[in-house]
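If you scroll down you'll find the structure; I have some questions about it.
Right after this comes subunit A.
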Amino acid sequence: MSKPLSVLEEKRKEAKSRLEKNGYFSDTKIYVGMATCEIAAGSVPVMEVFQNELKNEKNIYISQKGCAGRCNLEPTVEIYQKDKEPVKYIQVTPEKAREIIKKHIKSGKIITEWVGK
Partner candidate 1 sequence: MNTIKAFINDKEYTIDSGLTIMQACDSIGIKIPRLCYHPKLSISSGCRICIVEVEGMRNFVASCSYPISEGMKIHTNTDAVRKARKDILELILDNHPKDCNACVRDEVCELQQLASTIGLRERKFEGVRREKYVDDSSPSIVNNHEKCILCGRCVKVCSQIQNISAIDYANRGFDTVIVPAFNDKIANSVCTLCGQCVNVCPTAALTEKNYTQDVFALLNDKTKIKIAQVAPSVRVAIGEAFGIPAGNNMEREIAHALKLLGFDYVFDSQFSADLTIMEEASELLERLNGKGKLPMITSCSSGWMKALEQFHPDLIDNVSTCKSPMSMMSSIVKTYFADKIGRKPSEIANVAIMCCVAKKYEAKRPELAMEDGTPATDYVITTRELAWMIKSAGIDFKNLKGQDFDAPLGLSTGAATIFGVTGGVMEAAIRTAYELATKKPLENIDITAVRGNEGIKEGSIEINGKEIRVAVASGLGNAHKLLEIVKKDPERYHFIEIMACPGGCIGGGGQPYSGIRDLPFDPKLVSERAKALYKSDELNKIRRSHENPAIIKLYDEFLGKPLGEKSHKYLHTHYKQKFPKGIIRKSKEK
Partner candidate 2 sequence: MEKQLFTDKFSYVFGDQKFFKKQKRIALKNCGLIDPENIDDYIYAGGYTALAKVLTEMTPEDVVKTVKDSGLRGRGGAGFPTGIKWEATAKQQNDEKFVVCNADEGDPGAFMDRSIIEGDPHSIVEGMAIGAYAVGASKGVVYLRAEYPLAIKRLQKAIEDARKENLLGNNILESNFSFDMEIRLGAGAFVCGEETALMNSIEGKRGMPRTRPPFPAVSGLFAKPTLLNNVETWANISSIIINGAEWFSSIGVDKSKGTKVFALAGKITNTGLAEIPMGMTLREIIYEVGGGIPNGKKFKAVQTGGPSGGCLTESMLDTKIDYESLTKAGSIMGSGGMIIIDETACMVNIAKFFLEFTQSESCGKCVPCREGIKRMLEILTRITDGEGKTGDIEKLEELGNMIKKASLCGLGQSAPNPVLSTIKNFRQEYEEHVEQKMCRSLVCEKLLTYTINDKCIGCSACRRACPAGAIAGLPKEPHTIHQELCIKCGKCYRSCKFHAIDKTSVAKEQK
């Protein structure tokens, strides 16, 4: 009986459609690190900046994420844009976040000096 696997396949389809509804497949995706360590380094106000300043934007998906393990570079923010390589900003502050929105998200200009290598 292949029941559980097929049940899960159904669930995966449902999950996908829910994600879709929430904008998961937008052209721009922003991931802000929100683990304890990231929060300690100041990621909550950074998240707030992205959420507040982009709340009227369509086709942008903002999500939290766990810690990838790069403690001394936190808070980190990744920007995925369709057909482009992801960009990781490190040691992001609210001020930097605003700049990132202005230059990178809205004008497509990566701020290379803030990008982790």
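Behind the choice of candidates: all candidates are chains of the complex that A comes from, given by their letters.
Just a few scattered comments:
Everything that follows uses one rule, which is that a contact is a pair of C-beta atoms (placed from the backbone, for glycine too) under 8 Å apart; a residue touches a chain by one contact, two chains touch by 3 or more; residues count from 1.
Note that the structure is a prediction, hence the values are computed from the model and not measured.
Here subunit A is shown alone, and of the candidates 1 or 2 it touches 2 within this complex. Residue ranges on subunit A touching candidate 2, taken from their complex, read 1-5, 7-8, 11-12, 15-16, 18-19, 24, 33, 35-37, 39, 63-73, 76, 78, 80, 85-86, 88, 115-117.
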